[in-house]
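Report on one structure; see the data block that follows.
Other chains of the complex are left out, but the ones given are in their true place.
The chains carry the letters A and B, assigned in the order they are written, with residues numbered from 1 in each.
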Amino acid sequence: MTVPTPDLTSRRSFLRKSAITAVALPTAASLLGACEGEAAKAAPAAKTAAAGSAGHGAHGTTTTSASATLSPAAKAAAMDEMHEKGVKSFPAKTAKWGNQPMKPKMDGKVKVFELTCTKMKWETEPGKFVDAMAYNEQVPGPQIRVTEGDRVRFVVTNKMDESTAMHYHGLEVPNDQDGVPFITQPVIKPGETFTYEFTVPNSGSHMYHSHHNAAMQTSSGLLGALIVDKKRPPKIEKVDIDYTMILNDGSHGFTLNGKSFPATEPIVAKLGQKLRIRFMNEGMQIHPMHLHGMHFTVIAKDGWDQPAPWKCDTLNIAPGERWDVIVNCNNPGTWAFHCHILSHAESPHGMFGMVTALIVQKPGVA
Amino acid sequence: MTVPTPDLTSRRSFLRKSAITAVALPTAASLLGACEGEAAKAAPAAKTAAAGSAGHGAHGTTTTSASATLSPAAKAAAMDEMHEKGVKSFPAKTAKWGNQPMKPKMDGKVKVFELTCTKMKWETEPGKFVDAMAYNEQVPGPQIRVTEGDRVRFVVTNKMDESTAMHYHGLEVPNDQDGVPFITQPVIKPGETFTYEFTVPNSGSHMYHSHHNAAMQTSSGLLGALIVDKKRPPKIEKVDIDYTMILNDGSHGFTLNGKSFPATEPIVAKLGQKLRIRFMNEGMQIHPMHLHGMHFTVIAKDGWDQPAPWKCDTLNIAPGERWDVIVNCNNPGTWAFHCHILSHAESPHGMFGMVTALIVQKPGVA
C-alpha cells in the first residue's frame, strides 16, 4: 500500500487565504499589539534604517550608516522591527514551487519520467532571483515517487549549454544506469537526450541529481527527491502527512526545498496527526535540523530502517544523507523549525535561510 | 531521586592547593627534569621569541620576526617551551566561572529562577577579556536543575541595550512559553522583564538560550544548561560525578564551559568512579570530542535514551545537540580530553581552546 502524498498545494493556498496571522498565530498577534505600538514610536531615523536594510538580500551586509547615529533604544527597536517584519511576512509568496509530485506517463507497465534540464532564474525569497539549473523548471526538481519493483524509465533532455548526467543516489541500479560520466556512460551533451531504464531495486528516501560538474550543477538545482515505497509498508510508516525537506546551501543561499525564509513552506498538521519528514541534504555543509515543541523519532537512514527507532530534537544531516523521522503532532501551535547552525537561520536583520514552521492546529480550527 | 551535583569549587581549590604538578603529573614532572635543562640552554633569542608569542591571545598570529634568525634546534626548543608553558599553567586561574548550580527561590510549590541579562567583559583565559552577554554574569549561565513534573518559573530581566527572548531548547513546553519572538511572544525589550511558567514536561539534558538575534546573543553567552532529572532514574544514571560540558565557538574563541585552555576546568575523579558527561553544543561548528585512556558509553541523545548504549572514544557533537555519556574511570592518570578538529585544540604555540583533562586519581592520593 502506498502512503498517499498530501496535497501540498491546497494546504498552501489554505494558509494564504485563511491567513496564517489569524489562524496560526493568535497568541503572537494579540501579544504583539503592545509592542507594535512601541515600535511605531521609534524615531523616524530608526524606521529609515530598518527599511533600508530590511531586504533579505542584505543579510551579512553592513548596517546602513544612518544607524550609527541612532540611540541604543532606537537601534534595538529598528532591529526588532526587521525581525518582526520577516516573521509577519511568512510564508512569503515567490514565483514558483519546486519538489512538486510528478505523475509518470505509462508505456505499458513502464513508468516514464521525462526531465528536461534548463538554465533559468529561480526566486528563493521575494525579489531574490538566483542563477539556477533545473529539471522541468523546478528547484528542487519534481518529486518522483514509485514502488519497489516498478519498472521505470527516465528520459533526460539537456537544454543547457554544458553537459550533464543523472545519478540515482541510493538506488542500487545496474552499473550502466548509474550516471557517472566516463565510467558508466558518456556525458549528455547540450541538445542530447539520454534514456535510463531499470527495475527499482530498493525502497526508501533517495535522490536523483547531476553527477557531472556536480559541485556546481547540484548546488544550482539539478536535484530532486526519488521516493520508493515499500510494497508492504510497516505500521510505523502509515502516516497522515508525508513531507520531504531537501536542504541546500550553495550559490542559492541556505534553502529548504529551494526557498529561503520567509518564503519557505510551513508544514501544517492537525492535532494528533502523524507526520513523516524525509530530510535530504543536497548541500555541502551539515545542517542539524531542530524542531521546537515536539521530538523526532528516527526510523530510517538513507532509505534503510534503523535497527530500532530512536528519539532526538536536533538531527545532524550531512551532505548526501537522508534521514526519515516521525513526529507525533501532539503539541498545538506554531513551532519554529530550523537549522541549529544559527548563522544559517538568523542574522541581526532577522530570521532567514533555513527556517520554516510546523503548525499544529487544534480541533475546530478549519 | 536526584543525582547530587559534585562540589566543583572544592575540587578546583584542591587542585590549586595540593598542586596538580605534584599529584596529577608525577610522571611528567620527573620526566621533564632533563628537557627543562635543555630548554634553558636554548639561545637567548629563542627565549625571547617564546616569551614574545607565548600569550594565548597570540594563537594564529605570525611568529615574531626574531625567530626568523633562529637555528632549527633553537626554533624547536622555543616551540616546545611554549607548549610546556601552556600545559604547566593548567588549570590557569581566570576571574569567574560560569555554569554554577543555581538554587531556585520557592513560591509555594513553584521553583523560581531569576535571570538577568547584561553585557559584560568575560575572561576566557588569563588576560583575554571578550565582549559577552550573560545571564547573572555567568558564561555559560547558571546551571539549572529540576525534576520532570516540577512547576517552574523563569523571570527574565533584560538589562542590555538590545531586545532578547528565552527559549527552552529540548523542552516540550506549551507554545506560548517557547520563547520565539513574534511567533510565540513579543521581544523582551531593554529594561523589561518577562515571566515564563510551565510544568516541566520531559527529562534529560536540555539548554536555555536566547532566541532573538541568537547567532550573536547565544554565541556571546546567553545560554545555559537546563537539566531535568527523571523521577526514577534507572541504574545506569546513578553516577558518582555528573558533569556538564558546554561547547562554544563564536567570538569568544573555542571554549568549554566558557573557558579556553589552559583556563578550562579539569574533571577530577577517583579510580573506579562512574562519571556522566552531558555534552551540549551551543556553537556553530561540530566538535568531535575525544577522551584519551578510556571510552564513552553513549546513553542518551537530546535527553532521550538511546535504544541501547553504545561505545566510542570520539563523539561528534553538532550545534544544538546534547549527548550523554558514561565513563568508567578505571585507568589512572591525567588524560587529555579535547576536540579532535585539531585546529580547535592546538597551534604551533601549544594547546589552546577546546582542551581539558580527566584526572583519575589512584586510591591513597588525597
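Operating definition for what follows: a contact is a pair of C-beta atoms (placed from the backbone, for glycine too) under 8 Å apart; a residue touches a chain by one contact, two chains touch by 3 or more.
Remember, predicted model here, so these are calculated numbers, not experimental data.
This structure file defines a homomeric complex of 3 copies, of which 2 are shown in place.
Following the convention adopted for this analysis, only the chains that are shown with their structure count from here on.
With centres set at the average Cα position, the gap from chain A to chain B is 34 Å.
Those residues of chain A that touch chain B in the complex are listed here as 25, 27-28, 31-32, 34-35, 38, 72-73, 75-77, 79-80, 83-84, 87-88, 286, 288, 290, 292-295, 307-314, 316, 331-336, 340-343, 345-348, 357. Listing the residues of chain B that touch chain A in their complex gives 161-163, 167, 169-170, 172-176, 178, 180-187, 189-190, 211-216, 218-219, 284-286, 301-304, 306-308, 316, 318-322.
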